[in-house]
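A single protein chain has been removed from this complex, and every other one stays in its place.
Coming up: chain A.
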């Protein structure tokens, strides 16, 4: 049993292939999708998308939000921005987080605050994912 997985962003295709299990950071909490899952439509929050292929390999893709559609044999991830996990630069993430944190403390109006909080959540998720990947090696 396998599911076909498409990970796409507006600027390009990120990953496509068949998988045994997909773990995605859904808005209501992380979900794992096995073949023959019921049709599901949900929003994603920033985090790590993990794809386990049939021979046990793992693919990690960072998504900073987007949509997830599940059909019994089909998973489509429409990511807002998706990059390959290996390409993620930890220091960049750290910097972005610092910038976001500064912005939170300096934020004045509601819009800036909301934007800063979103950036902070994203940066934190990036860091978290990198640390997880690192500890696995």
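Throughout what follows, a residue touches a chain if its C-beta (ideal position, glycine included) is under 8 Å from a C-beta of that chain, and two chains touch if they have at least 3 such contacts; residues count from 1.
To be clear about the criterion, contacts and distances are computed from a predicted model.
Novice: Absent chain per UniProt: "Oxidoreductase molybdopterin binding domain-containing protein", "Tat (Twin-arginine translocation) pathway signal sequence", "ATP synthase gamma chain" or "Carbohydrate ABC transporter permease"?
Specialist: The missing chain's protein name, per its UniProt entry, is "ATP synthase gamma chain".
Novice: Out of A:53, A:76 or A:117, which is the one that touches the chain we can't see?
Specialist: Final answer for the missing-chain contact: A:76.
Novice: Taking the full complex into account, what residues of chain A touch the chain not shown?
Specialist: For chain A, the residues touching the absent chain are 6, 8-13, 16, 26-28, 38-43, 67, 69, 71, 76, 78.
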